[in-house]
Each structure stands twice: as C-alpha cells, then as structure tokens.
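A protein chain is absent from this complex, but the other protein chains hold their places.
By letter and in written order, the chains are A and B; residue numbering begins at 1 in each of them.
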Amino acid sequence: MTEEAQQILNAMPKGTSLWEDALHRLRKNRLAMFGLCYLGILIFICLITPWIAPYGYEEQNLRLGAVPPNSEHWLGTDTFGRDMFTRILYGGRVSLLVGFIATFVALIIGVAYGAISGYAGGKVDAVMMRLVDIFYALPYMIFIILLMVVFGRNLLLLFLAIGAVEWLVMARIVRGQVQSLRQQEYVEAAMSLGLSPFAIIARHLIPNALGPVIVYTTLTIPNVMLLEAFLSFLGLGIQPPQSSWGVLISYGVETMEEFPWLLIYPGLALTITLFALNFFGDGLRDALDPKASRD
Amino acid sequence: MMSFKTRFIALSMILLLAACGGDSGGETRVEVGNREGVFHFGNHSEPQGLDPHIVTGVPEHHILTALFEGLVTKNPETLEPEPGVAESWDISEDGMTYTFHLRNNAKWSNGDPVTAEDFRWSWQRAISPLLGSEYSYMYYPIENAEAYNLGREPDFSKVGVSVLDDYTVQVKLHSPTPYFLQLLDHYSMYPVHRATVEKFGSATDRLSQWAREGNIVTNGAFALTEWQINSHLRVEKSPLYWDADKVKLNAIVFYPTENLVTEERMFRDGQLHRTEEIPLEKIKAYQAEQPEITHIAPWIGSYFYMLNTTREPLTDVRVRKALAMAVDRALIADTVTQGVYRASTALVPPGTVGYTPPHLFDYDPERARQLLAEAGYPDGQGFPPIDILYNTHEDHRKIAVAIQQMFMQNLNIQVNLVNQEWKVYLDSHNNMNYDISRRGWIGDYVDPYTFLSMYITDGGNNKTGFSNARYDEIVLKAAPAELDRDKRYALYHEAETILLENMPILPIFTYQYKHLFTTSVKGMPDNIMGYYNYKYVYLEPEA
Partner (left out) sequence: MWRFVGLRVLQAVPVILAVITVTFFLVRAAPGGPFDTEKAVSEQVKAALEARYRLDLPIHEQYLSYLGDLFKGDMGPSFYYPGRSVNDLIFQGLPITAELGFYALIIALVIGCLAGVFAALKPNTAQDYVPMSLAMIGICMPSFLLGPLLVLIFGIWLDVMPVSGWGQTMGDKVLPSITLGAMYAAYIARLSRSGMLEVMHQDYLRTARAKGLPERIVIWRHALRGGLLPVISYLGPAFAALLSGSFVVETVFQIPGLGRFYIQAAFNRDYTMILGTTVFLSTLIVLFNLLSDIVAAWLNPRLRYQFRK
C-alpha cells in the first residue's frame, strides 16, 4: 500500500467488533462499573477470608454477649459474643457460593435445554416448551419449601432446588435466540457442510446467543441470593453455626431493637451486593443491546 | 400532568393519615378489655383441637381449663384441691378408695345436668385402647385402668370406677397415691358430653367433629363462642355454670402468637394482657425497668437432652457421661438465658415438695476428656459426627448453639444441629431417630413421681432405650406402696441415682416460666405449676 493510502487508513476510525462495541458502552456506564468493581473486591475478600478473618466464625464469648462496634470487633458481636465482621465475611462466602452455583446449575440446564429445543424445532420444540410452560405455572416457592422441609436441609439440595427453578426462563431465552439464529445463512452453510447438529449448536449457535444469556445470568444471581435468604429466614436454608447473609438477617430481625447492628450490617451487605449485581446486569444488557426492551 | 401528580400525592397522604389516625388516638385493646372484662391471652400456638382426651400441649391446656371442669380444681395460690364438679369427697383410711359427692346443680352448656355417669363414661372413653390418648397413663393409679388401656382387660366394670348413684362416683386405686386429687384436675380426666360425642361419630373416632365451634358442649366456667384458626379463639362466661356468680371475667380471647418477638411487641402495643414468653434479650431490661409486670418464677419443669443409648457412640456410658460433664450449665444459664433458667444436674427439680435430688457430677471438662479417651476417642479422634435435635423455638436454638460450641471446644468432636417442628420432632422420638434430642418436661402434678415415672422400661415418655430392673421395681411397685413420705423420698432418691449413673439423659436446667402481665390483671398469682384458675381472675382498669 502506498504511504498516502496507509495514512488515510490510519486516520479512519477503527472498525470495532460487536464485542468491542459492547465493552465500550459498558465502560461508559458508571453505575455498572461501580457494580463490577464492588463485586470484584467482594469476591476477592471472600476468597481470602479464611486468612484474613480476625476470629473464627463460630468462636463464642458468652460472657461478652452482644456489643456494638468497637476497636476489637469492627462490626460488633452477636448474642453469643461472636465477631460480626468475621461472620459477615463468611456469610458472604456462603451467600455468593449459593448464588453462583445455583445460577450455574440453572445456566447449564437452561442453555442445553433451550438450545436443543430451539434447534430441533417442530414437534420436539413444541413438547419441550409445553413442559417449560407447565413448570413455569407451578408456584415454585411452594415446591422449594416442600422439598426442603421434606427431604432435609442440606446445602446440595438447596443448590438443586433453586437451580431447578431458575432454568426455565433461561431455557426460553436461549430457545428464542437459537430459533432466530438458526435462520442465519452461516448456519445453513454449516449444515450443508455436514457438521453434526451438536457441533453446530456448540460452536455456532451458543456463542452467538451468549449475549442475553450472560445478561440474564447476572440478573439471576441476585434473585437466587434473595431466595436463599428467604429460605434461611424460614429456617430452611443454612444451619447453625454456619451462616449466610440471609441467616444473619433473620437473627438480626429478632433483636433489632436491642442490637440494631446485628441487622444493619448484614442487611447492608446483602442490599449493596444485590445493587451491584443488578446495576452491572443492567449495564451489560444496555451495552449488548441498547435497543432491547427491558424486563 | 403536574396537577394530576399533586392530586395523587395529596390523596395518598390523606389515606395514609386516615389509616394511622385510628391507632394512635383511641383506646388500646387491653384498655377496652379492662373495662369490659375481656382478657387477651397470648397463647403461643394454635390448638390442634379441643377434645380433652386427645390433645396434648400447654396451649390446649389453657383453653380447656376455661371450657371444662373436672371433679376437683385447685387454689391458684396454694395449689390445694378445691371442689369442682365434686362438692366434697371422702378418702378411706388406707388411701385407696375415694368417694366423690357431685353437686346437683352442675350443668353442661346445653342445660343437661352433669352426672356421675358422665364421668364414668368419659373415663372409659379416655382410656379406651381405640382412642389412643397419650395421657392415658394419668389414669394408671386406678385399679385395672392400665390393663384396660392396654387391651388386656376388656371389661371396664373391672376397672376401679363405679357409679353409686346419679351424683356419687367411687374410685378404687391399686396403691395409695398421695397426689391423686391433683391428677383429677388434668384435662385428660375431664368429662365430655356423651350425647354430643356420639352425635358426630363413634366415641373413639379421633377425627370426629364434635369438638368444634358450634358443636362442642362443655361444662366449665366459659363456653366457646368463636374459633378462627390462626387468628383467635374466644370463650365467654357461661351463665349455666354452677358457680357463675363467682366468675368475674366476661370473656377470654386466646391468640396463637407463635413468634415470641412479635408477641412482646403486641404486648407493648397494648394488645395482650399476658404473654406466653419474654424474649431472652429483653429480660434484663424488663426486670430492671418494669419489674411489676415481669413474672419470672420457678416452674416445676426440667430441661434436658435425651441421649439415644441404642446408637453408637452413645451406647457407651462413658461417652454419655463425658458429654454431660462437658457442658458449662451455669455459664449458659447466666448468659444465654439471662439467669432465667437454673443449672441442674438431675432430673427432678430441687425443692419439689421437699425432695432433694442426687448430685453426682459437675462441669468438669478435664474429666470429660478423660472419659472420652477411656471410651476410645482420645481427644475426639474417631468420634463420629452426631446431631442435636431440637424443636423449633428461638430459646432452644440459642441453648443448642452454645452447647454445640462447648462440645466442640471441650471434647473436639463434631456436632450438628437439626431443628424440626413439633409434630415431626415427636415423630423422631417415637422412631428413636435421633442422637441427642432436646427435651423438656413440665410436671403434671407436684410430686417427684411425675418425672421419675418417665423412665420406666418402654415407657411412652422414655424413648432413650434406658432400661433398669431395679429402677422399674422402685418406680412401679415400691414407691407407690410407701405411705411414709421420707421413706418414699429415699426410694425416689435411689431410683434417680440409678438413672443418673446411667445418664440416658443429660440434665441441663430447671425451668422458670417467664410471662409479662399488665398490672390490671389480678388473681393470677405465681405458683410452681404455672397454674391458672380463671374463676379467681379479674381485671382492674389501670390508674
């Protein structure tokens, strides 16, 4: 290329891929970036908690009882004399863990189901979506409570129960995406090339459907955390001496008059984290598809 | 748009104020109740039913003692027996025959007279094997009652209950039972109205609807007028009651308050005259600032953990003893329970009519570790994780959390907490499906026997796998036959020593009850059974 042509080329604004475009929009959204930073810090702290926590989370000091925040206990202690800062950190680990894992379960099931349904089309699709409709109509709260009460309160069951409820919308979204993508020419090309349906789904459809999936995943995590908190509030979730933010809040509610710090700090922790997740999720959605209708 | 918005805001403000206005201006429910003689009673949970021969539980007890009356009642201050349906009674020299003379003006709420036959029929129904009453053991002091209840004696006429005439009942016991009159005031021995029961099904149909609002017929000072499940249950003064002149209350409303934090708020809000509980965190404040409404007094009850002796590793008595010695009861009593419960190392509460329980051990973590090592788990090595089961309640959870920590800290063993709702929890006991389980036992009458009789072999309230021949012998044969109190207490002492040496239970506390009463409530003095006689209760509007 000639010098001149090269210069003209350099002067033109660089073309960007869809992803770069999205990333750019995302960076401009300050709320979303705040959310992302907060989440990053939170996750990091929760990961290193066992090394930085000043006390054990079950370490009791009965004579001390509940004291408000002071230099020894930054966020105060609960009625057993346990350090709240430590318990909130560990609680965060559990809450986030439940949030991520249950969402992950929902993600796997939902994406697989939706992709297969959308790709197959016709009768198979109709039946599969009918099933989704049926499950969607079930009052999930009832079933989760029933499952937890009847089959015992353990963590694994909690993940499965929550995940089993959240995959439905994911499946619908993925199916919708796959259906529209399927019409695309490059898919027809791949099909005529003889690629197996599995390869097509895995290598072409899913990566391109990822946009809404990522958004929805990010928005599911706070719902899952709320669900876990509610179950713990009812006494169905995490059992003592372990705790999650939900458990801490439910204990805090009991003594909120005498020891308000037992409610305020876990409550703040949960609410701010949910904020951050929601802001980030919203930001992602705006970034990836600014014209998409919300909710 | 602007005007619309302002209009909307104005409207909502008005609505909000209207909604609030009513509450802060008028009288509270308690104040109205004081004026009208309506007692608002916080009753913890919704009663499962009102059939006195089927239900079990304290909430039911509070309601049933208002609706029904037995042969004998009690004085709320002294707990001495007082005439109920029976206006007098004779006791034979040997203490084995009781003859009750019923008054002739006791009536059912539908006008029928209460007769001796009512009692005979009701008692037959109560211990009928088909009914499956869980309190049938209350009747066992009566001759052949146990045999009838277990189906071994099919003929009720062999049981020591006879009708001498319309208003005379005679009861024959198989051994002198000094507390027999107290038993008669337990709701399981109340009469029921035969015609009503039979109108709705067979006498032994547990699912019968006879005990519902609109159907039920009662003989007590109050009659049922309203029952909305999960909301409230209202009883009103019965004009047909033989002693209606003495009854000063016009109505009692029972509320299934369940959550004790909410109950306390309801009390502060002026919605209740009496609470069933006081949240532990608030006790110090109430005792300091409002001692006149805070009623914390010794209660004839024992709080302990049952140990399933049929499950490893609890089969080894050394393990059980180690666990018992690893709990610092005094610390928990002082801190977690705010001094409300008292540390105890025995089953029977001390001072139960002059009885002193044996004192065999103390909090001794060193010795506990030694015992555990001897049993094959030095420093907790190899000790399988075990569960502490408790029924869902804020207090039990707190105590369990503290004890769990003590086990882990002192013995280095892993202990998990499991909580279940009442019915499921009882289920687990019946199936022996637990390792350690929290248990509370409130005495049905004032005598150590009410506690010791729990742990006979295969006793309905045993459920620990504990079985000792000498213990059975004392409890079932020797003690009931012993008329001399000191000698009887010596036998009790021996039995309890056997029990504690085997440690199928881990004693923790003796109870005190904790209630809040408004100062307008009169006639409900503290007593060791937490017993109320509503005839003595009245409300005085507060100054």
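Definition applied: a residue touches a chain if its C-beta (ideal position, glycine included) is under 8 Å from a C-beta of that chain, and two chains touch if they have at least 3 such contacts.
Predicted model, so just to flag it, every value in this text is computed and none were measured.
Novice: From the list A:Gly91, A:Gly163 or A:Pro222, which touches the chain that is not on show?
Specialist: Touches the omitted chain: A:Pro222.
Novice: Give the residue, chosen from B:Ala116, B:Ala221 or B:Met266, that touches the chain omitted from the document.
Specialist: B:Met266
Novice: Identify the residue among B:Asp165, B:Asp427 or B:Glu501 that touches the chain left out of the display.
Specialist: B:Asp427
Novice: Check the options A:Ala189, A:Ala202 or A:Val253 and report the residue that touches the missing chain.
Specialist: In the complete complex, the chain left out is touched by residue A:Val253.
Novice: By the contact definition given up top, give the residues of subunit B that touch the hidden chain.
Specialist: 1, 5, 8, 16, 19-24, 26, 29, 48-49, 54, 129-134, 151, 206-212, 228-232, 257-259, 262, 265-266, 268-269, 271, 392, 421-424, 426-427, 430-431, 460
Novice: Which residues does subunit A use to touch the chain missing from this display?
Specialist: 130, 133-134, 137-143, 145-147, 149-151, 222, 226, 229-230, 233-234, 249-250, 253, 256-257, 263, 267, 270-271, 274-275, 278-279, 293-295
The rule is short, and it goes like this: only the chains that are shown with their structure count from here on.
Novice: Based only on mean CA positions, could you tell me how far subunit A sits from subunit B in angstrom?
Specialist: Whole-Å distance between the two chain centres: 48.
Novice: Given the complex with subunit A, which residues does subunit B contribute to the contact?
Specialist: Touching subunit A: residues 261, 279, 281-282, 285, 331-332, 335-336, 392, 394, 397-398, 400-402, 404-405, 408, 416-419 of subunit B.
Novice: If you look only at subunit A, which of its residues touch subunit B in the complex?
Specialist: 58, 60, 62-63, 65-66, 79-80, 235, 239-241, 253-255, 258-259
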